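One structure, as structure tokens, below. Some questions next.
The complex appears here minus one protein chain, its other protein chains still in place.
Let's look at chain A:
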Amino acid sequence: MAFAQNLVRCTINAAVVKSARSLSKNASNFSLLQRCINLKPITNQHCLRTFSVGTQLHQDVNVTFLRANGQKIQTKGKVGDTLLDVVVNNHIDLDGFGACEGTLTCSTCHLIFKTADFEKLPDKASDEELDMLDLAYELTETSRLGCQITLTKDMDGLVVSVPATINDARSA
């Protein structure tokens, strides 16, 4: 697990690479970082998000996942984590969530935001994210893919709904 967390929490964008170089004492982190610099647009965007280096970026962000049956799962992520990372790192029990492991090819990480939170999200969905979302069940106007949402400290207290799938049918 420590390994996964190391990999996941690094820098937010390529501009930070320089400071990351001095900050990062971890050689493997750094080589991964380097690899992330020459990327194709979507994957680039994606990978860059997975990095967070520096003290401020380790800040906790409280996130609540709300199942359609009303059950609340309160959990924490770090600034720089994606919502997929939060689900994985906290072992949140959602069958089938994140099937393509964040490569924007599945839409199993579909989450629904409250309108106000949705509008505050720093990045709008890319065409590629919308393309995958269009295949999701129960698509709403405030739907996003969890693997594309990176936590910022402003998101502390975020509540997102998990669409009703078999996850809820089971416990209903």
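Everything below uses one rule, namely that a contact is a pair of C-beta atoms (placed from the backbone, for glycine too) under 8 Å apart; a residue touches a chain by one contact, two chains touch by 3 or more; residues count from 1.
Definition applied: contacts and distances are computed from a predicted model.
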### Message
For the chain not present in this complex, what protein name does its UniProt entry give, out of "3-methyl-2-oxobutanoate dehydrogenase (2-methylpropanoyl-transferring)", "Probable DNA primase large subunit", "NADPH:adrenodoxin oxidoreductase, mitochondrial" or "tRNA (guanine(10)-N(2))-methyltransferase"?
### Response
"NADPH:adrenodoxin oxidoreductase, mitochondrial"
### Query
Which residues does chain A use to touch the chain missing from this display?
1, 3-4, 7-8, 32, 35-36, 38-39, 43, 46-47, 50, 85, 87-89, 91, 93, 95-96, 98-108, 127-128, 130-132, 134-137, 139, 165-166, 169-170
